[in-house]
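All protein chains but one are shown at their positions in the complex.
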Amino acid sequence: MMLKRTTCLLILLLGVFSFAFAGLGIHAEAEIGEPEGSIVKISLTPIEEASIYIVEKNTGTHKWLPVLETANMEFETNIDNEVATTFKVTALDSDRKILATAVSEAVTTHAKWFNHLRLNRFIALIVICGTILFYISRARKNKKIYMRPVAGLQAFEEAVGRATEMGRSVLFVPGIMDLDQVETISGLIILGHVSKMTARYEADLNVPVSRSLVMESGRETVQASYISEGRPDLYSSNMVQYYTDDQFAFAAAVDGVMLREKPAAVFLQGKFYAESLIMAETGNSIGAIQIAGTGSPSQIPFFVTACDYTLIGEEFFAASAYLGDDPKLLGSIKGQDIVKGILIAAIGLGVILETFNLNFFKNLFAGS
Amino acid sequence: MAKNRSKAYTNLSNNFKDILEKFVNFLAKLDGLDRRIIFLIIGLVVLFPLLVPLGLPIETTQLTEDAFYAIDELPTDAKVLVSFEYGPSTKPEIHPMAISVLRHLFSKGNKVVVMCLWPDGLFMANEALDLVANKEFGLKYGVDYVNLGYRPGNEAIIKGITKSFKANFSIDSKGTNITEIPIMHDVQTAKDVDFIFSLSAGYPGAIEWVLYAGDPLQVPVSSGNTSIQVNQLLPYVKSGQMRGIVAGMPGAAEYETMVIRKLEENIGPITDHARTLLPNFKERRNATKFMDAQSIAHLVIVLFIILGNISFLVKRKKQKKY
Partner (left out) sequence: MFWKRTIPAIIVAAVGVIMLLSWFIPHEPFGSLETHATQWYDIIASFAMILGALNLLRLQGNKVIKQKKGWPYALAAVIAFFMTLTFGFVVKGGFYPNITSVGDNPEAVYLKIAQVIDTDGNVSEEDVAEVRALYAIPGPDGEKVLLHKAVVSKRMAQKVVDELNTLGATASVGELKWGSHVQGNKTYYSWVFYSFFTPLSATMFALLAFFVASASYRAFKIRNAEATVLLVSGILIMLGRVPLGAYLTAWTQNIPWLSWFHLPVIQEWLYQYPNAAGARAIMIGIGLGIVGTSLRVILGIEKSFMGGD
């Protein structure tokens, strides 16, 4: 019994003394729960009189790289994955005199092959894409799909026809953004359909663009449409012209084209920002029939006010399916509608459960 | 005599009918009013309050209050990332809020890291920092604030700084190596800042900050935007992904008012130097000054809409009649 007590006392004293005389220390540990790896938790063992600690890292190149100066004893830092990294801490006093240094053991972080924090989004992706793909494959088997009439889309042919009758041109603006925006792609797809119409009706087409890549892509699109309609002779690369990347300079250029050439039909189809109303109002002032379409929610009110027809949000993305005759495109739209139905049901269920303070359903959709 | 009187009444009645008809015709014609007349009237009514300020009181709204208090509640040693994503076109709307937000942060003693995702944002940032950090507060560059400048790459830059500032901004806007800037010693990634404020007029802007930095790193984000962007941002505010919005010129005026009120009523932490700047803040209230003009312009637009509707109804009634 005595021996046991003495041993305990000795261990306790050893612990106390070891803490009291412990020098500067640094411990680095990889954050295991982090899917992207690269995060290291650093904890410092402080020493008296030190007012600031300089932490450096070494990736095996014998060169210490600065990490940070800190007074905190615990912090996180990023390192490159799969690279053994050692950390060094230097304690300085208030005069920035070095008091002590310590080096940690090498630590290596690894990125995972699947980000488990995004599992819910992965499931959502499978459900959304799976549903759309299912309806595309069903459409391939010639299942008849009904699409409700959209006034704006029905007016496309009428607008081009009107321009032809009046002997004036058709102006098409595929937004002001580059090809990395889906709205621009969608605008160019619609341009493909409109240019087919202008080829059929032999109407003049003018496509001002604000990005060089869109100019190249637009020329390809228009050329292909004219070839497919059997009128390559009517195509000219001058139909698609680049003006400037700048938002308002481009708006001024388009306004200039509108006022000089007085097109009878104006299509504003793509991603727009504050220039939307400037263009649409100028188009209105020259008496052109205007059909707008955009995926920019904040510009929809402007287009609705100033244009004859506006394709709102998803109508704009569905335009291609409506204007074309490919059943696969219609199938994808039906798939989208089914997904929308699922979302509406989920929102309804979520509202009911949240009303009764049951949060598990909402939490299924949370993530980083 | 009675016959004459009756005739006079008939004439008077006919005259009145003529005038009424002319008036009705005039109203019907107003439907197609030349827009240049509207432009002229709008121009004049905007100009008038700028020359003769009305001094209408500014009342704060919840969206601006949420943004203000989110910043106000930050500890005094907090580091805030302010990103400039606007250019000269939207400067009248967003620049006053940039100045107010910087005044607010510096008056609490917060450190500010500035960066730009728009090339012209750099000029705006330089201008705002020169006024507030340099001239008004006399702060030390590199210690109290830093301007990292512009980097191309849009949201890729935001994603990049969630992993490393150094990899994306090796030097600041003055060409100084980022490792030599004291304020950046503790700011290695966007996770090391306590708050992100995006001054944005479009893409890339507030939404990208929420999606690529705020949500993944759980760093609170707020934003100053043009009025028209609010529609698109409100869902993010309602879901708690953004802490309020300073919306357009009215939002900027509200923020200005709240910063002044904070100093006047001595609410929360305020540095001594900031107290001395109160008269200066009161004098330079750009957004508040412009709100008079915006008030009158809105009123005139509303009057135009009412007039347009009267004209529309009169015209419709006339068409039905025939």
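Quick notes on this structure:
By written order: A and B. Residues from 1 in each chain.
Note that a contact is a pair of C-beta atoms (placed from the backbone, for glycine too) under 8 Å apart; a residue touches a chain by one contact, two chains touch by 3 or more.
Computed from a prediction, not measured in an experiment: that's the story for all the values here.
When the full complex is taken into account, the listed residue touching the unshown chain is B:Ile38, out of B:Val24, B:Ile38, B:Ala70 or B:Ile270. Check A:Ser104, A:Ser169, A:Gln269 or A:Gln336 against the missing chain and you find that the one touching it is A:Gln336.
Seen from subunit B, the chain kept out of the figure touches residues 33, 35, 38-39, 42-43, 46, 56-59, 61-63, 87-92, 120, 122-123, 126, 130, 134-135, 138, 140-142, 149-150, 152-156, 159-160, 173-176, 181, 227, 230-232, 234-235, 238, 248, 250, 253, 291-292, 294-302, 304-305, 307-309, 312-313. Take subunit A: the residues that touch the chain left off the picture are 35-37, 81-82, 110-115, 118, 121-122, 125, 128-129, 132-133, 136, 178, 180, 182-183, 185-186, 188-189, 192-193, 211-213, 215-217, 220-221, 223-225, 228, 241-246, 248-249, 251-252, 256, 260, 274-275, 277-278, 280-281, 284, 295, 297, 300, 302, 304-306, 312-314, 316-318, 320, 326, 328-329, 332-333, 335-336, 339-340, 343.
Here, only the chains that are shown with their structure count from here on.
Work out the mean CA point of subunit A and of subunit B, and you get 25 Å between them. Across the interface of their complex, subunit B is touched by residues 38, 66-70, 76-78, 177, 247-248, 273-274, 285, 296-299, 301, 368 of subunit A.
On subunit B, the positions that touch subunit A within their shared complex are 35, 89-90, 163-164, 179, 182, 185-186, 188-189, 191, 201-203, 215-216, 218, 226, 228-232.
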